[in-house]
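Note that this complex is displayed minus one protein chain, with the remaining chains in position.
The letters A and B name the chains in turn, as written, and every chain counts its residues from 1.
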Amino acid sequence: MTEKYVGQRMTRTEDPRLLTGQALFVDDVEIPGMLHAAFLRSDYAHARLRSIDVSAARNRPGVVAVYTAEDMEDAWKPCPPLVIPPPTVKGVLFHARTQVPLVKDKVRLLGEPLAVVIAESRYIAEDALEDIVVDLEPLEAVVDLEKALEPGAPLVHDDLDSNLAAHLIQKKGDYAAAREKADVVIKRRIVIDRCAAGAMENRGIVAYWDEKSQQLTIWDTTQAPIPIRNGLAGMFGLSSHQVRVIAPFVGGGFGPKVMMFYPEEVLLTWATLQLGRPIKWIEDRRENFLATTQERGQVHDAEIALTSDGRILGVSHTFIHDTGAYDPYGLTIPLNTQSHAMSAYDVPNYYSELKVAFTNKMIVTPVRGAGRPQGIFLMERLLDVAAKELGIDRVEIRKRNFIPPDAFPYNHEIIDQAFAALVFDSGNYLAGLEKAAAMIGYDQFIKEEQPRLRAEGRHVGIGIVSFVETTGVGPYEGARITVETDGKISAATGVGTQGQGHFTSFAQVIADQLGVSPRDIRLVTGDTSEFHWGTGTFASRGSVVAANAIHAAAKAVRTKILKLASKVLEAPEEELELVDNQVRVADIPHQSISLGELAVMANPLRGAVEPGTEPGLEATAYYGPQYGATASGSHAMIIEVDPETMMVEIKRYVTVEDCGTMLNPLIVEGQVHGGVALGIGNSYYEQLIYDENGQLLNASLADYLIPTASEVPRIEVGHEETRSPLNELGSKGAGEAGCIPVPALFAQALEDALADYDIEILEAPMSPNKLFALLQGKEKE
Amino acid sequence: MSDQFPVTVTVNGTQYERAVEPRLLLSDFLRHDLGLTGTHVGCEHGVCGACTVLFDGEPVRSCLMFAVQADGHEILTVEELGTMDNLHPLQEAFREAHAVQCGFCTPGFLMTLVPFLEENPNPTEEEIREALSGNLCRCTGYQHIVDAVKLAAEKMGA
Partner (left out) sequence: MKIAGEYVFNGPREQVWELVRDPEVLATALPGTQSLNPVSENEYEGEMHVRVGPVAGVFSGRVVASDEVPPESYTLTVEGKGAPGFAKGTGHVQLIDQGDGTTLMKYEGEVQIGGRIASVGQRLMDSASKSMIRQGLEALNKALEARVAAKSGGQEVEYKPPSEAEFAAAVAKDMAGEVLLSSRLIWIAVAVVIVIVIVAVILIGRGG
């Protein structure tokens, strides 16, 4: 019988290349005659550019060119916005202001590029940066979200009359009425601050315009090569077929590498068109902190109304979202916050007022989680406060409010990042929570272990939270699959890969349809000349949208194979099976033909073909979901805190994930581990610290603490599976799930560990310093 | 052109003679002058460990060294550990345990682990995690890497 590959814990096909240092990353690209770029970046977060003199830099030996905004002339313009706010939401106010390739009149964020030097080596280019004389007149910066919206605040964009970038209200039901009926109304202020994605590979670009062949080739650490190709072609008057964007192996994406168009992407392209030589720019780590996008900053004033037995009647919040100096990514992140603020619960009334503020800080675009962690943090914290006030156990209060398994598809009515009403496709949240509670031994810990440890004077706490995650959003992806004449399979899809194992998991999907081993499938991702249409890798959509396009294309090829083989083997299609790279008649194995031979036959060199026949055994297919699939899960952890040093030790960490059908459980677990690790960073070790002048004070890995193997515990992963009814594979996304609930979990567990201090944690990230400050205000009870 | 200094260095068993600027980083020398791009650069300030190579058998951050400091010394990079058809047991273990996701930090981990396993052929989980605490990974959460080290210890002890 044919082996089923989907669902197998297959090791990855791409690993040997990565393990032996033979994989191509952008900085590995070497082209004869290649030049190197370095950017002069502003040391001020808000300043007027009075003058810039690059003449000395131009005269330095080894420098080929130095460009400022003036040099670009008509080519200088703000980059196109990526995501236009949904017309589906009534009454939305949105001011689109996008980043510029080089500063022309005003600096709006620290590190904004003022000039670019192109030289024989990066070393010389950086030397030349010091030759440039810049006259910047510092202006007062806006950094705090609330101060930014106060009248009289310094304006980030002078053509607007405030720093309000957007305003939007969403409602479900009638919160005011619900509030009247409530037995308990809890109000809290919740503050969340910025973190960096911190991929191990910094960004980089090699851009090469070959004048003779009129071809532009760009290697870019992007998660979205096709939109980059389309945008750059459009910007510079080239056909999309003249431009090839390659995202080779990329050392981690996590969101900011999808943000396009970075000034560097535009500048390198423009510069190579001027010089006709390949140019490379690789970001260094400090630049990464200054020049690559960040996320998470929000301030919420929130309310939850409940009955005395803990049933949520409604949630209301007004919040300010920090978009930084520009807002190219529209409202995606705060819409995600709104669509996750009700989380896995049946909340009949919801009111949300969103204001987006411009600040003199780095641009905000999605970082793994993309606004969902904030929404989950909000709901889980409010529920935990309610649980304490009402004297209800935290697991119990969640059980009382979950959307029941028979209520799907569940329509939340509000608009989410996909510009459509938020509908949850399937899920069993109760099962997920109960499994997590069982795995960590919640009841036994609360009743026996914790009291015993507390009697010894130890501060040990347990936390357990639930979450949902919208994934697999459209619009679409595509794939093309070809049977080659040697019997192996070639496939291509438009998304890129930054470690998610697509080369293996997608091959597993193809293998199931075509009866070949996944190892015989050569898959290409992230190369626009191999596949022309698509969007990119983000929003946990690869295993949903791209995989289903692959599945559809594989089925189409299978149909062609069977049709042709039926003629060749003179047997009806129903009696044929695809096994071991061949087509054979079931029960008569010697009546067979290899796929390779069949492929040759499908592409004759002579003779006539039937009208309507397509050559070869190849098919291209696209998949676009009706709406995004909703994954879910529960995380639980036991943590010990030392109230003198504030150091924490995670004793146990348990996750239960429901991402529908798992293409490759080994890969899913890896994604969960990585997500949790990032979540732990977001909870206790990482925070981007800006001072009141917009200076980033911890722009290095020495001061921005990414968790190491000593901070991340062993993570036990459990699974629930509610297939998605939205696609044939039944899959939901899994890329971001690991990190989404972690800050909420940390807050709850730390409060529990320090129960004798009776603190309330309403901000994320926490840190040893912040915890210390909280404990200072409190006497031990 | 600024001063160039002659440097003779043995990398992966081959002796190279080059003239380099004194400020040329060892990581840049290996990657761009010698074309050995398996060693990666993540931070250039000695924190992430992606640039780890063996310098006379000891793991060092090549981003914190100059090429001229390697004059007369021996360097081993990840390219020497194994080939795609003939993986080192440590690389095999990484593959089996799914310890690689984006692969950018991987060479740094491997070169840190080679001397570690020589000195600690039977490490505990805690010893492994401490040994790896100088290498950052943003993708894996470290667990599968730790599993891979245990697996490698078994393979190499056998």
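Throughout what follows, contacts are C-beta pairs under 8 Å (C-beta built on N, C-alpha and C of every residue); 3 or more make two chains touch, one makes a residue touch a chain.
What you see is a predicted model, and the numbers here were worked out from it, not measured in a lab.
Asks: The chain left out touches which of the shown chains?
Replies: A
Asks: Of A:D105, A:E130, A:D183 or A:E448, which sits in contact with the chain we cannot see?
Replies: From the options A:D105, A:E130, A:D183 or A:E448, the contact with the absent chain belongs to A:E130.
Asks: Sort through A:F289, A:F402 or A:Y757 and give me the one touching the missing partner chain.
Replies: A:F289
Asks: Decide which residue listed in A:Q215, A:Q274, A:T307 or A:N693 touches the omitted chain of the complex.
Replies: Final answer for the missing-chain contact: A:N693.
Asks: Footprint of the hidden chain on chain A, which residues?
Replies: Missing-chain contacts on chain A: residues 43-45, 110, 129-130, 286, 289-290, 691, 693, 695-700, 702-703.
Going forward, only the chains that are shown with their structure count from here on.
Asks: CA centre of chain A versus CA centre of chain B: separation in Å?
Replies: Each chain's C-alpha centroid was found; their separation is 29 Å.
Asks: Could you please specify the touching residues of chain B with respect to chain A in the complex?
Replies: 1, 21, 23-24, 31-32, 35-45, 47-48, 50, 77-79, 81-84, 87, 91, 94-96, 98, 100-107, 110, 125, 128-130, 132-146
Asks: Which stretch or stretches of chain A touch chain B in the complex?
Replies: Against chain B, chain A makes touches at 11-12, 14-25, 27-28, 30, 61, 123, 197-202, 249-252, 254, 284-285, 498-501, 666-667, 669-670, 672-678, 700-702, 706, 708-710, 712, 714-715, 738.
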